[in-house]
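The complex appears here without one of its protein chains, the remainder shown in place.
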Amino acid sequence: MKNTNVYYADYLQLDKLLNSQHPESFKEDNEPAHDEMLFIVIHQAYELWFKQLLFEVNSAIEVMSQENINDNTPQLQTVVHRLNRVVTILKVLVHQIDIMETMTPMDFLEFRDLLRPASGFQSWQFKTLEAKLGLQYEERHGKEYYTSQLKQPEIDIIKTAEHENSLLFVVNKWLARMPYFENSANWEDFETEARDVNIHPYWSTYRKRYSNSLAEAERNNMNAFNEIFIEGKEAGQLSAKARRAALFIMLYRGYPIFHLPFQLLNNLLEIDEQMSTWRYRHMNMVHRMIGTRIGTGGSTGKDYLKAALDKHYIFKEIAQLTSFLIERSKLPALPNSLIQQLSFNM
Amino acid sequence: MKNTNVYYADYLQLDKLLNSQHPESFKEDNEPAHDEMLFIVIHQAYELWFKQLLFEVNSAIEVMSQENINDNTPQLQTVVHRLNRVVTILKVLVHQIDIMETMTPMDFLEFRDLLRPASGFQSWQFKTLEAKLGLQYEERHGKEYYTSQLKQPEIDIIKTAEHENSLLFVVNKWLARMPYFENSANWEDFETEARDVNIHPYWSTYRKRYSNSLAEAERNNMNAFNEIFIEGKEAGQLSAKARRAALFIMLYRGYPIFHLPFQLLNNLLEIDEQMSTWRYRHMNMVHRMIGTRIGTGGSTGKDYLKAALDKHYIFKEIAQLTSFLIERSKLPALPNSLIQQLSFNM
Amino acid sequence: MKNTNVYYADYLQLDKLLNSQHPESFKEDNEPAHDEMLFIVIHQAYELWFKQLLFEVNSAIEVMSQENINDNTPQLQTVVHRLNRVVTILKVLVHQIDIMETMTPMDFLEFRDLLRPASGFQSWQFKTLEAKLGLQYEERHGKEYYTSQLKQPEIDIIKTAEHENSLLFVVNKWLARMPYFENSANWEDFETEARDVNIHPYWSTYRKRYSNSLAEAERNNMNAFNEIFIEGKEAGQLSAKARRAALFIMLYRGYPIFHLPFQLLNNLLEIDEQMSTWRYRHMNMVHRMIGTRIGTGGSTGKDYLKAALDKHYIFKEIAQLTSFLIERSKLPALPNSLIQQLSFNM
Partner (left out) sequence: MKNTNVYYADYLQLDKLLNSQHPESFKEDNEPAHDEMLFIVIHQAYELWFKQLLFEVNSAIEVMSQENINDNTPQLQTVVHRLNRVVTILKVLVHQIDIMETMTPMDFLEFRDLLRPASGFQSWQFKTLEAKLGLQYEERHGKEYYTSQLKQPEIDIIKTAEHENSLLFVVNKWLARMPYFENSANWEDFETEARDVNIHPYWSTYRKRYSNSLAEAERNNMNAFNEIFIEGKEAGQLSAKARRAALFIMLYRGYPIFHLPFQLLNNLLEIDEQMSTWRYRHMNMVHRMIGTRIGTGGSTGKDYLKAALDKHYIFKEIAQLTSFLIERSKLPALPNSLIQQLSFNM
């Protein structure tokens, strides 16, 4: 272990960090606008945290990318723990908007014009984060110009991220590898209530029970059920097989081997929720700050942000599964041999 | 107005900002400890915000340092607004501890030894902030070594701050300049209920009413009243005159000219409260992280922090005034000529 | 003063309060669903706070309803203080959604069917609160059925609230009474830069300066300016005169007499922001809980909530004013005689 004396200020590189704030309005010939310092510092704080978020998400992807995640190692626990951290950080980032809101529109006007064309929120890190979580190019609002204000090296980073494995991509693969349905021996004792060609007896039975649980006005959900879980027609990043696995985890989360997988799926939903709350509050804040004055690139800020808000739910295919749950007491009982595989060695 | 094209990443100096994280454990020969990145980033986020806090507090001191603060200019409004911002930032800093708490003690152990002697929280900015708010050298816990891990230029900054005017110092002077008691013409119509040598009729009357309001077990408060408001014996940074002015503002906050002064006094109390909540949660977090293992400089972390917590209330002399309020309906009525000076021109 | 001995539990009527939780699933013949208790308690906590919010908002309306609000009394200060409290309560109500989210969809399914047709969020207090703030019947999403699940006495309360003076209504009247433009003597020394028939010289001058401040792509804003401030064509609850007064307050908030009015306008925007954040998180929570299963009354929960979210901004006419601000350095200077009326007697 290598360790020379470490000093706090050197370790944190405070000389660089605390000398990176140079408000345009403080420069010669301009009129200093007090609040520009806040504007810089808060964006820098966001960027620092984006770096950390990327670091955590990348580490989660790395673990989940392995062909074999051994449930007897701490791998999944590590992923869950780090995604919990991601959620915790996002909550602080939402809260941080309170600070930005202490800047009034009149105070922002004092330096707004000096920032063109940079006045928007052009964070390559944030766009990279979205991509690494699983937002695809085709799903982006304004895909023609979401990189228009960036420099080539920054665009390259985002583009690279879009081509690498995203968290959603590796989660899909991990879900699709769930082994329990393949081996027919697991299901010998299963009480099948409905049989359909090409459908595993468990799922034909579950489909029947789900169907029975629907109210009249919900009958349409059966079409969705078939498209999503059976035919796999529904466009998206999760295969039908992965969706079935995710639903199975939610339904039987009480068995030990599903504790962590269930937490992981929940983490993804919480990440989406915090990201969307952040976008929502950010949109409101921008609206309050500039109203219908134009933002950068000719778009009015609010309209762009609103459209992005509605489209950029990354894990919506997982959120959607909620519609297909049934009551615990109505769940098909699993065969004992399968239960053993979901349990500890006791 | 000078404005060349500004790019987001340049404006925020992201190249410097995002290249200032170099975990010791990631260096050659060491075993990378994933959580060290978080440790660095969160401390950097704190330092960025400390810079902003100092910027706001210094601007407030600058305004309040003027010999004449004209209530007809936006000066006091600006101070109140900026101190509100300070409170808002501090609330986020308290919340940020949630992020640190996602690091478990075992994860911290992975890199703790690499950080010596820096493992504590040796922020010269934070100590400067305390000094600028009004914490005096004599009041510091561990004054022999609170700068022991800092370099000379950092120590110099703190020492300079301790010798400059603090926010509490300029607030004291501003309070002591309150003009209404000097001019006896203001009080010609005042209904004096008690007269005491060397005490303004208003305050002898108020003292009598306060005395009447006390329960038996509170009789001792009269000694405190006399020491604090009359004799000025009570050690501290506020003069007896300033304390009377602050109490007067609290009592008659309903008159227009006291709206902002009342908000300002409240802001100071909120700053203290958030600072102390931050210290409290930080102390608990350190305890949870290292237990009774020693921190830096041979002290056990928690004991040091606990002692500092109890001593570092900066605006306690203002908080104390609450003990000397009486019910609104029992307040001495002010003379009309004085009321006019507290009111708008209508 | 009447005071017999008061005991905490009696004072708070804890016997009633703590015996008001009777989960349907705990009744004979049903299977107890642990989480139903949470479902009841959290809704009760919301209803308690709604009562408090109504109490505060009603008291604010009462003060603002007076024909003459004397700026030399604490009236406006009281209103600002109570609206601050409303914002603080709303923030806690937003946070409280975190608690609801600890209930998983599977846990909700355990008792959902027992609650029909009550499973939605049918709070007559919340609808009354919206009405008292200023949401009009015509603006409601789903106005045909927003009271469909309520009993007649509850509907009557909402309908009464819709016909009483709302906060927005009394704010409009208060703004429209702003006296400074009527008296031409105030404006004798004003440097008029543009003259238009039927338009006060101040506003023709301001309009010109605003026009100069627009970027090419913002030219359309001039039409909006005319409609909103001059012609009063723009539908809404604020008159053109009231809008001009509100803009004037924002522009010259630095003068003492506008301190509190500016805070009041800001409070309204913050109330809207917190209400909309609450709606947004509530919508996401409902979506996560029931997916596309139907809610009450045949609507799918999320769609209804989303539509309401977009329509129920109550103070949008005030939010809109931001678009029409200009830089402080470009503001027309006010005549000295007017400035004196905005200032303290000094």
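Chains: A, B and C, in written order; residue numbering restarts at 1 for each.
Following the convention adopted for this analysis, a contact is a pair of C-beta atoms (placed from the backbone, for glycine too) under 8 Å apart; a residue touches a chain by one contact, two chains touch by 3 or more.
Bear in mind the structure is a predicted one, so any value in this text is a computation, not a measurement.
Asks: Have a look at C:N84, C:N165 or C:N345 and name the one touching the chain we're not showing.
Replies: Among C:N84, C:N165 or C:N345, only C:N84 touches the chain that is not shown.
Asks: Tell me which stretches of chain A touch the chain missing from the display.
Replies: Within chain A, the residues that touch the unshown chain are 70-74, 77, 253-257, 259-260, 340-341, 343-346.
Asks: Over the whole complex, note the residues of chain B touching the chain we left out.
Replies: Answer for chain B: residues 31, 105-106, 109-110, 215, 217-218, 221, 224, 250-251, 253, 269, 273, 276-277, 280-281, 284, 287-294, 298, 319-329 touch the chain left out.
Asks: Extract the touching residues of chain C with respect to the undisplayed chain.
Replies: Against the missing chain, chain C presents residues 1-3, 5-9, 11-14, 16-22, 24, 27-31, 34, 37-38, 40-45, 47-49, 51-52, 55, 59, 81, 84-85, 88-89, 91-92, 95-96, 98-99, 102, 113-118, 120-125, 149-151, 154.
Keep in mind that, in the parts below, only the chains that are shown with their structure count from here on.
Asks: Taking the mean of all protein CA atoms as the centre, name the chain whose own CA mean is closest to it.
Replies: Of all chains shown, the one whose C-alpha centre lies nearest the global C-alpha mean is C.
Asks: With chain centres defined as C-alpha means, what is the inter-centre distance between chain A and chain C in Å?
Replies: Taking the average C-alpha coordinate of chain A and of chain C, the gap between them is 32 Å.
Asks: When the C-alpha atoms of chain A and chain B are each averaged to a single point, how far apart are the two points in Å?
Replies: 39
Asks: Which positions in chain B touch two or more other chains at once?
Replies: Within chain B, no residue contacts more than one other chain.
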